[in-house]
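The block that comes next holds chain A.
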Amino acid sequence: MSATHGILPLALREVRFSAGGRSIIDGISAEIAPGPATIILGANGAGKSVLMRLMHGLLQPTSGRISWHLPGEERVRRGQAMVFQRPVLLRRSALANILYALDLARVPAAERERQAMDALREVGLADVAHRPARVLSGGEQQRLALARAWALHPEVLFLDEPTANLDPGAAREIENVIKAFDASGTKIVMSTHNLGQARRLGDEVLFIHQGRLAERAPVEVFFRQPASAEAAAFIKGETPWA
Partner candidate 1 sequence: MGVTRFVFALSLCVSCSLEAQQRFITVASTTSTEQSGLFRHLLPIFESKSGIQARVVALGTGQALDMGRRGDADVVFVHAKPLEEKFVAEGSGVRRFEVMYNDFVLVGPKSDPAKVSGSKDIVAALQKIRGAQAAFASRGDKSGTHFAELELWKAAGIDIAKDKGPWYRDTGSGMGPTLNTASGMNAYALTDRGTWLSFKNRGELIISVEGDQRLFNQYGVILVNPAKHAHVKKEMGQTFIDWLISPEGQNAIAAYKIGGEQLFFPNADR
Partner candidate 2 sequence: MHTLGEIVLLSLAVSLSAVLFAALIGLPLGAAIAVGRFPGRRALIVLLNALMGLPPVVVGLLVYLLLSRAGPLGELGLLFTPPAMVVAQTILVLPIIAALCRQSVEDAWVEYEEQLRSLGAHGLRAALTLVWDIRFSLVTAVLAGLGRALAEVGAVIIVGGNIDGVTRVMTTTIALETSKGDLPLALSLGFILIALVILLNAAAHLIKEAAQRRYG
């Protein structure tokens, strides 16, 4: 399903970001490679959201470099999609929201409806295609946001705490869609502070602490034997029964 845009790997070199005199990202270097689902983990205020936005290009680093494998701003953007904590949908039907995104992506007009309906079917929203997007439930809206991203066939899908505002049932549905994305070959980069979710969906963890990359490990290694003290404290704090 996902296209081989070829924009990965993404390289971050000494990336710093500060705003309002405060340093939020304090020198992160890492390479995001194709393949494993990457979880950006950390406490609130650690800098996860800012890091996601830096990677996706919504923010520019104060210093340091963020570079994709291919040049060309347009191509690089087309290879990515992002889903936010709160789904942002237009005041149109569910179908029309996806058509809008396809129009922006310059998909030929004749193709758009078919691709949009495919995406809606993929997430189980085909029967509400013509319902106004904003009257859907929170979970349905987030699924629609994912369907919109799916229709774009990105190489990388960024998700910024996608289930933080949802009840467990709706959250599970979202997780299933994310798993489907992953299975189809899309690179997942997701931020969360929900440890169970990280274990269910992720293959590797990047643990961010006070704006720095404190630890990076495969998911099971990270949870069983965290190498850094900060990670250990975080896991303990998030799971008081551990």
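These made the cut because all candidates are chains of the complex that A comes from, given by their letters.
Everything that follows uses one rule, which is that a residue touches a chain if its C-beta (ideal position, glycine included) is under 8 Å from a C-beta of that chain, and two chains touch if they have at least 3 such contacts; residues count from 1.
Keep in mind it's a predicted model, so treat the numbers as computed, not measured.
Enquirer: Which touches chain A in this complex, 1 or 2?
Expert: Only one option touches chain A, namely 2.
Enquirer: Where on chain A does candidate 2 make contact in their complex?
Expert: Touch list, chain A to candidate 2: 53, 56, 58, 77-78, 80-82, 84, 88, 90-92, 100-101, 104-105, 132-135, 148.
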